[in-house]
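Contents: one structure, followed by commentary.
Heads up, one of the protein chains got dropped from this complex, but the rest are sitting where they should.
The chains carry the letters A, B and C, assigned in the order they are written, with residues numbered from 1 in each.
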Amino acid sequence: MYFDKYGPIKYEGKLSNNPFSFKYYNKDEMILGKPMKEHLKFSMAYWHTMTGAGTDPFGAETIDRPWDDVNLSGIDQAKARINAAFEFMQVMGFEYFCFHDRDIAPEGKNLAETNKNLDEIVDLIEKKMAETGIKLLWGTANAFGHKRYVNGASTSPNADVFAYAAAQIKKAIEITKRLNGSGYVFWGGREGYETLLNTNMKLEQENFARLLQMAVDYAKKIGFDGQFYIEPKPKEPTKHQYDFDCATVISFLVKYNLDKHFKLNIETNHATLAMHTINHEIRIAADNNMLGSVDANQGDLLLGWDTDQFPTNIYDTTLVMYEIIRAGGLKTGGLNFDAKPRRASFELDDMLLSHIAGMDAFAAGLRIAAKLWEDQILEINLENRYSSYKSGIGKKIINREVGFIELESYVFNKIEMDKNESGKQEYLESIINQYILK
Amino acid sequence: MYFDKYGPIKYEGKLSNNPFSFKYYNKDEMILGKPMKEHLKFSMAYWHTMTGAGTDPFGAETIDRPWDDVNLSGIDQAKARINAAFEFMQVMGFEYFCFHDRDIAPEGKNLAETNKNLDEIVDLIEKKMAETGIKLLWGTANAFGHKRYVNGASTSPNADVFAYAAAQIKKAIEITKRLNGSGYVFWGGREGYETLLNTNMKLEQENFARLLQMAVDYAKKIGFDGQFYIEPKPKEPTKHQYDFDCATVISFLVKYNLDKHFKLNIETNHATLAMHTINHEIRIAADNNMLGSVDANQGDLLLGWDTDQFPTNIYDTTLVMYEIIRAGGLKTGGLNFDAKPRRASFELDDMLLSHIAGMDAFAAGLRIAAKLWEDQILEINLENRYSSYKSGIGKKIINREVGFIELESYVFNKIEMDKNESGKQEYLESIINQYILK
Amino acid sequence: MYFDKYGPIKYEGKLSNNPFSFKYYNKDEMILGKPMKEHLKFSMAYWHTMTGAGTDPFGAETIDRPWDDVNLSGIDQAKARINAAFEFMQVMGFEYFCFHDRDIAPEGKNLAETNKNLDEIVDLIEKKMAETGIKLLWGTANAFGHKRYVNGASTSPNADVFAYAAAQIKKAIEITKRLNGSGYVFWGGREGYETLLNTNMKLEQENFARLLQMAVDYAKKIGFDGQFYIEPKPKEPTKHQYDFDCATVISFLVKYNLDKHFKLNIETNHATLAMHTINHEIRIAADNNMLGSVDANQGDLLLGWDTDQFPTNIYDTTLVMYEIIRAGGLKTGGLNFDAKPRRASFELDDMLLSHIAGMDAFAAGLRIAAKLWEDQILEINLENRYSSYKSGIGKKIINREVGFIELESYVFNKIEMDKNESGKQEYLESIINQYILK
Partner (left out) sequence: MYFDKYGPIKYEGKLSNNPFSFKYYNKDEMILGKPMKEHLKFSMAYWHTMTGAGTDPFGAETIDRPWDDVNLSGIDQAKARINAAFEFMQVMGFEYFCFHDRDIAPEGKNLAETNKNLDEIVDLIEKKMAETGIKLLWGTANAFGHKRYVNGASTSPNADVFAYAAAQIKKAIEITKRLNGSGYVFWGGREGYETLLNTNMKLEQENFARLLQMAVDYAKKIGFDGQFYIEPKPKEPTKHQYDFDCATVISFLVKYNLDKHFKLNIETNHATLAMHTINHEIRIAADNNMLGSVDANQGDLLLGWDTDQFPTNIYDTTLVMYEIIRAGGLKTGGLNFDAKPRRASFELDDMLLSHIAGMDAFAAGLRIAAKLWEDQILEINLENRYSSYKSGIGKKIINREVGFIELESYVFNKIEMDKNESGKQEYLESIINQYILK
């Protein structure tokens, strides 16, 4: 209806001049023994794609979608959006989507009414999912936008707000279960502080842990076996967000004995705001067996805020896919486009073109990463680089067979150490280029 | 000898125009029941103060100290510096100092010879300490400057380098013990990576943990009961340093079961490079019972590297001292001036004036923080702000007596939450100003 | 009516515990020969103070003012706000205010109707100004918020948008003239680009110059002799804003022969986003005879976006006032609080407390700066530091009496240069502290 003129977007190959075609994403093409689409479980982010309006802190809406009909409001408008969303996903070939509770249905005068609204919309979503085969990658609750969360949700100094957040999240988990979501995400949008002058950080973090424990308990009670994720971000909207980066979140989860129940949902732009590369964050998660899902976007490293741009940098997509392949793939997670067309990309065309740009960038990155993995060029280099730990004194260090005294004896009278070897950074970068360009 | 003309630096009060006097630091004045000097265990950093030469990546030495006599070299020059250092500390009124092994004595052709050099210098230090009553706050090893550490020390891909680092640290702990150091610091200058393309981060971090465990074992064996510290820094010299910030280090220590044996040595400039305030980092450490010692300096937040400036910002010194008071004081640690006079502050006068600037800034900050603490103005605000967790539903949340179901019932039909209250940030900032200015 | 309970805010001195009093701002106190209020021509920023609602990119409104009555809308609500604004300014003792056209009156269905709305509100403002004696510091047009400006105003690729912006600014200048505004500001909110891939930067900048020339021509035609200002900002909302910083704006104005008609309106938070201190930017402007007015606020240097916080940092306010005093004072300009209470400071109390915090911080800064200036402590140091240019070879350099050949002869066989002197940075910083604290 809304997307008739675009038809389903098809793979036409890298030489195509048709803007509304995939140049690299060929969903059924086999890569490393499975179809592209299983490597790249692309998900549409309901909030940006269906409700984003192009606002920024200095400007009003620029985007006016046909389904945001002026004659519709409340639950009716919400339903029109659901219809548009499933049509869009079918046109694009999306098999997954993600949402916040408040993206899909309007708030009522109290939680009872709000939940009733949600149920009505979830009925429709369920029907649409059955019709189309589209699946829910993960659900979540928006516990940061409403003014009640001005001082945080579970970390609010106001216990009533904690209670409300808990009740809201309860419902969000229930609908995620009902829709067979394979995961549920916690992004602590206001779980942080503005100034230490007024903050009891210890109590706030303990309360955050209490909320997560309640979620774990409740999921068990109702038999929700989807994966729980935490999504790190260092700052924005609050000055300091408690879920700063992967290392910080892992630390928090371990401290409160929650690490068995959670994995990480890692976002590229959040990684760079924390001054890390996205591949660093994925590696940290994978090394700690905490890799969950990926929010696929990119930031502008010359800007200091979350720009949530569509991912088009081939270096990033290549290295993300390489880390994922290296980690054995995402299990429950996928690649959710937590990305919004630029404010100036306000046309309906841009809605498709921006997703195509992101999907093609990831497909190209996957192809390159797969070749790198097949050739094992980086892995062989690693094997060689660390080979001194495979035998001799290195092996004894690994096996904890030696201590300071033995090691001192080993080096005490040596004039020279075994030769160090170059890290070859420039050469390795040129290899990556060769894989991208050839 | 070198500092005769300056005499001992004395407290002359805030109206003094004598540059070579303290305006705020009055060491025996009682503050919150103990003398200033016990709150402010100032320590001279041997490396910057005694061996710093004003170099930067674009320029050669600007500083030429009288004890760096052209007629001296090697061990003799090292001894001249020790003499100068103790004279300087006496003139300034320092009761503590800190050093790296390689600051105080030259390397020989192998570790055996290097350690012999060290022993000869340590003999002299021991004698000077006995004469002056000056104490060692902490010792450490420089396992980052020499080219053998080009790819890291314990995180080097070269097992021989690990062995060498272990042996070097063994000796550094021994001399710290001999000099009754109250602590020993690990700053992982090269424990990090330049590019993930060539890095086995997991193995490197495990090896880092292995080294720390060896240190714990060896300390126990030789009866060194000083406090071990880790000093976080996010980047520089390596692109990514494993000890990124307090949260990351705590995570690492807990993971490898080392947290009982370590506390944190927190540096202001390292905090800001990690995009945290120094008071945030101290709070994180204190909340986790990991507060150890402080490297007192400051960075320039408009620059992107470690400038190690003398701390002169009264807001910082006030909030640092407030957090320390709030945490019950530093136990084994102190305030070590890991700061260097600017390249252009190359005169001998500047060596004194910069330390005076830093000591006075901390003394003023202590006075202000102590008043804030005595009046409990921030603490009372905190009590009130979080009072909803003292009774009713809040108390049940804290006591884990309620879960999602009970909380949903609590809020389900409510139209309005209990009113949120303002965070009062601007007002609290004006209060801080009033305490600084009055 | 709205502020009855606060009464006029009075100076009670630095020991007062009354939050609703000035501790430092004593408007008639004489400083350097004129009353404080003439040094500190404080202005209320209509947009933040009267229409700000506490939103951020992740959250809805938190602020609900009594004059934003649900029973009012459009022009009636606008009038209620005007009444509240003048009441607030009287309570606070503001003698100046600033506004954007769109802050004060709602847009109609076309410019004709919009201008009619404006006229109706301006009638009311004029009446209020006459009654209260409050003056307009400067007016401006909001040519960045509406979706028509999505690609810029005068730098839009759409000539119709240029035309609309011109017409809107024409009207804004007219009402500024009518209200005897002493200046008119151009902040190029969307005058910049998002990506060079689609940008003809040269044409856009030429068009920007064309618009400014039209403004100059029109002001002359209607006899508006208020000062035109440009307000630099490096980024946000656009990726690159053409008015990056003071140096860039001066370059632009000179290039297009506009520099005689404009001065700069300098904002602290914009300065730091451009990686400059505010005092640097003021110095640049003053050295080029372009110092106009100041937007008084502050940013958080650990965050990467425009936070527009109330200015509470005494170092900043001291150095701003010092540079202003040094430059001979602001002529047509003042100190406009382009600052908003934090999202969590949503109570009516905070509206007053945040302005008090800012006014007191500037008053304290003024007192300190005035003392520094009276004592000439920094100026005497400068005189001495550069004295080598007062005679001998230095004087010849200044007078352009020597060139490379003479200078080579001068140094050719010298073994040593005249001794360089220390920059004394730490000592100077300690002097500033002494002036703040004593």
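One rule holds for everything that comes next: a contact is a pair of C-beta atoms (placed from the backbone, for glycine too) under 8 Å apart; a residue touches a chain by one contact, two chains touch by 3 or more.
Because the structure is predicted, anything quoted here is derived from the model rather than measured.
Within the set B:27, B:146 or B:371, the residue that contacts the chain not displayed is B:146. Summarising the interface, chain B meets the missing chain with residues 54-62, 144-147, 149-151, 189-190, 194, 235-237, 239, 273, 300, 302-306, 342-344, 346. Those residues of chain C that touch the chain absent from the view are 109-112, 147-148, 150-151, 156-164, 166-167, 169-171, 194-203, 205, 207, 210, 213-215, 217-218, 234-235, 240, 244-245, 247-248, 250-252, 254-255, 274-277, 279-280, 283-284, 287-288, 319, 378, 381-382, 385-386, 388-389, 392-394, 397-398, 400, 403-405, 407-408, 410-415, 417-418, 420-421, 423-425, 428-429, 432.
Residues 14-15, 19, 23-24, 272, 275-277, 301-302, 309-310, 312-315, 341-342, 344-347, 349-350, 353-354, 356-358, 360-361, 364, 420-427, 429-430, 432-434, 436-438 of chain A touch the missing chain (whole complex, contact as defined above).
One rule holds for everything that comes next: only the chains that are shown with their structure count from here on.
Between the Cα centres of chain B and chain C there is a gap of 39 Å.
Centre-to-centre, using mean CA coordinates, chain A is 36 Å away from chain B.
Shown for chain B are the residues that touch two or more other chains, namely 275-277, 420-421, 423-425, 429, 432.
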